[in-house]
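Removed: one protein chain of the complex. Kept in place: all other protein chains.
First chain written, first letter: the chains are A, B and C, and each begins at residue 1.
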Amino acid sequence: MTSLSDRQQLSYIASQAADARLNVELETEGMTLNIGPQHPATHGTLRIICRLDGEQVIWAEPSAGYMHRGYEKLTEVRTFPQVTTLVNRIDWLGSFANEVPFILASEKLMEIEAPERAQVIRTILFELSRIANVSLFLGDLGVQMGAITPVFLAFRDREYVLNLIEGATGGRFHPNFDRIGGLKDDLPKGWIEETRQVMVKLRGFCDIIEDLLFGNEIFQSRMRGIGIIPADVAKDYGLSGANLRASGVDYDLRRDQDIAMAWDKADWKVWTHPDGDAWARCWVRLQETRESCKIVEQLLDQIPAGPIMTKVPRIIKVPEGEAWVSTENPLGEMGYYVVSKGDLGPFRVKIRSASFNNISIVPWALQGVYVPDIITILASLYFILGDIDR
Amino acid sequence: MPDKPKVPGLFKGLGVTLGILKDTVVDGANTVQYPHEKEAPPIRARGVIALHEGNCTACMLCARSCPDWCIYIEGHKQLAPPRRAGGKPRQVNHLDRFDIDYALCMYCGICVEVCPFDALFWSPEYEYSEPKIADLLHDKEKLGEWMETVPEAPELEAGAQKK
Amino acid sequence: MIQLAIEIPYWGQSLLRVLGGLVAVLLPAGAIVYLFLFKMMSFMQSRLGPMEAGPYGSLQLVAEVGKWMQKEDLAPDAADKSIFKIAPIVVLLSTFLLVVVIPFGPDALFTDFEVGIFYALAVASISVLGILIAGWASASKYSLLGGLRAAGQLIAYELPMVLAVIGVVIQAGTMNLQQIVVAQNTGEIFGWGGIGNPYIFTQFIGFLIFMIAVQAELTQAPFDMPIAESELVSGYMTEYSGFRFLIFFIAEFATAGVFALLASVLFLGGWGIPFDWFGWTTVDSVDNWMNIGGPLIMFTKMLVLTFIIMWVRFSFPRFREDQLQTFAWKVLIPLALANTAVTAIFKVVF
Partner (left out) sequence: MDPLSDATDTDEQPAALPGDGLREGIVDDLRRRIGDAVLDTHISPNDDLWIRVRTDAWRQTAEALKAAGFTFFCFVSGLDWLPSPYGTGEQDPTVEREAPDTEIRQGVTGGETRFQVFARLVDLDRHVGVTIKADVPDEPFAVDSWSAVFAGANWHERETHEMFGIGFNGHPDLRNMYLPTDFEGYPLRKDFPLLARMIKPWPGIVDVEPMPAQDEAAPQPATGEEASDA
């Protein structure tokens, strides 16, 4: 890994911004370009207004809100089971991972804990939805950079993971499988064996993407040294997940907090990268996909026998109180601040989604950058529209 | 700017695509030619909701707990023959109308879970798209028809405790 | 020259030439689109590609043309109507002009130009004009950006293409394409004449540079900045639809086919197979059946070269255009000049 020293990083940004300023003094007539809301590079309806000078961006500002469904208002009129179905539509690629923090927060309020077996199966499904989410990212990364083939491979291998999730939970995209106190059902027969085979396929997929994309010199020259985000700026903006770890911050919520899940049962490594550029972010995500495969394979052998659900009354009334739980979702740190006043539904749920913070750095990151690099930086930050707009 | 492109990286990429070409030619593509061959969805797939009319007592629990308000139920009370010979005729709810509007439904499955009399089941059927959106309002008979497509519940993985 | 049974009047010959030209351009384009864009690309992505239209999706091309024909051919109202309409024609024109000079057999050729290759390279740059006016006339930001990028790229890559061809011209000693083909099939490499002397061996660097330059001329994958889907939607072609987009589509693949034909003439020995396999010595002594065999051989060589072009197109991500320009000016052109110098020295010494 080439580690660009801080001086190099800042000099690169300064030079880009300097060129942009120079052009402004020459009175060259700038052009305002709207990228989106209907655009192949934005994963959904995000609009980025950028003022260009030639091919360089002087000022860029994302304008979100085209997909705002008003989740926090909706949760106020729904009961707890209904909010679980609502909540896995926020990050629709890694959808099971959305339900888990909300359910953990409610369980913390009710001071109950899912049985051992449910915790392990929850962690396995959590990692499976991470693999489904990030494998699509790896394929889509190719399309953003212009290579057509990786996206088809991504969809092909992601299909196996989605079939697994559908086999266990019933829904490919919206499993709605998590309940306060455990899971809705147990795993069907033969599921564990099938998962093991799919994990082998997914490892193969990661190797193919590494050869096809990451090994490719054109790809490296497009990604290295672009969109460098130093660690303290990342922390200031609240970037989380692979974006933070790519700037050299060794922080992973799966390892750094004790939470009613089974990550501590498997031994796996948290990958970081010193550079903090677009390449580092994508490289860290590729290694994390491999780590997830490793976690799933190890946990598959450690599923204890036992019930899948603890004793929970049929009509759930969560006692009064406030709780905050956040987990390491595929996109970053997703957390729920659940305020309950003791009746059927939550009183207020603050949904802290990862992409909202990840995208708030775009105006800072896009200064003085070329037009194709806008797409590179956006692709490397990897956001999902539902996550930004909620 | 770009360091001189090292050759191996580029050619490894070419090798990969050629490899996939060979795989597709040798052991067939991963895609399924849909109208001719169909992929069977897993047993638990949530395709459509089937109604077992006999069990339904119009208790409206599913309609009340549906987040999208897409279940419409109407019924009336009537007398039913007594269970035991000499017994008093029972008052029972008779179901007149039980519609599920699949244009609104988000397939969350709360109604199937909450139904105390096991009248609603999931069936993995997925081919019921309609040219007109109004036809997505399935009435009692249509939901009855889906009943045969409801599969047996799969046995569970080893170590699972029977609920 | 071959003696035909009946004497074809002059207008008949020119009619034949027009039909021949159409076939020589559209047949490779159709074959490439079906074979490579539909089938090979799908197989490389572990899927089967179009299977519904006709057996094995063979009539997909007809369906495609039919679809584009019946689509409405609209132009944005702020567009500069006249040049907006003729832009695709200009791009297709350059392909037809280029095919005229390519020899397909001892007698099966349109014209026998003394300065064949010089004319071919000059005509190839007309398509740059077509792309530029398409970009400018569409009055949309994306097309403008696409057009400007295309102009910069195509001009930057014409230089290495021309320089790569000079190596071949020096070695063949003539600019007449027919003579180049003959030179390749009769000469021998350092005394061993087993398979003639296709210039791909002695001019390998020239061949590499020429293929990279062709990849850039066609705005294909590693160099498809002008049609960068993920940024400019589809560059200068964004505003086109219906019949005009069909012309652009055909032009794109016809140019790929014709450049592959040109490359096979320059580097793979064109329509000929080594003459002394059949005891031929000069062009006139070649048997008549080569007028049928020649085009077939050319077609297979063209398919081989297009396979490489498309293979690269489906596997590589995209250069950024400043990297692209640096690669052209700082790497390809010096390499081409060096290649020309070395060929000249060898020409003189041997």
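As a working rule, contacts are C-beta pairs under 8 Å (C-beta built on N, C-alpha and C of every residue); 3 or more make two chains touch, one makes a residue touch a chain.
If you're wondering where the values come from, they're calculated on a predicted model, not measured in any experiment.
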{"item": "Contact set of the excluded chain (shown chains only)", "value": "A, B"}
{"item": "Contact with the hidden chain (one of A:I192, A:V233, A:V270 or A:V312)", "value": "A:V233"}
{"item": "Touch with the omitted chain, as defined above, among A:P115, A:P150, A:P188 or A:G345", "value": "A:G345"}
{"item": "Hidden-chain contact residue, picked from the options A:V77, A:V200 or A:I315", "value": "A:V77"}
{"item": "Positions on subunit B contacted by the hidden chain, ascending", "value": "58, 60, 63-66, 69-79, 91, 93-94, 96-97"}
{"item": "Touching residues (missing chain, whole complex) on subunit A", "value": "64-65, 68, 70, 72-74, 76-78, 108-109, 111, 232-233, 235-238, 249, 251, 256-258, 319-324, 326, 333, 335, 337, 339, 341, 344-345, 347-348, 350, 352, 356-357, 360-361, 364, 389"}
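Here is the rule we go by: only the chains that are shown with their structure count from here on.
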{"item": "Arrangement of touching chains [line / ring / star / complete / other]", "value": "complete"}
{"item": "Chain pair with more C-beta contacts, A-B versus B-C", "value": "A-B"}
{"item": "Whole-Å separation of chain centres (CA-atom averages), subunit B against subunit C", "value": "54"}
{"item": "Euclidean distance of C-alpha centroids - subunit A vs subunit B, Å", "value": "28"}
{"item": "Multi-chain contact residues (two or more partners), subunit C", "value": "44-47, 314-316, 319, 322-323"}
{"item": "Per-residue overlap in subunit A, given as positions that touch at least 2 other chains", "value": "149, 153, 156, 212-213, 216, 218, 221"}
{"item": "Touching residues (chain side subunit A, partner subunit C) in the complex", "value": "31, 33, 35, 39-41, 55, 142-149, 152-153, 156, 212-213, 216, 218-219, 221-222, 370-375"}
{"item": "Complex contact set, residues of subunit A against subunit B", "value": "78-79, 81-82, 85-86, 117, 149, 153, 156, 159, 163, 166-171, 174, 176, 184-192, 208, 211-213, 215-218, 220-221, 303-309"}
{"item": "Subunit B partner contacts - residues on subunit C that touch it in the complex", "value": "40, 42-48, 51, 311-312, 314-316, 319, 322-323, 326-327, 331"}
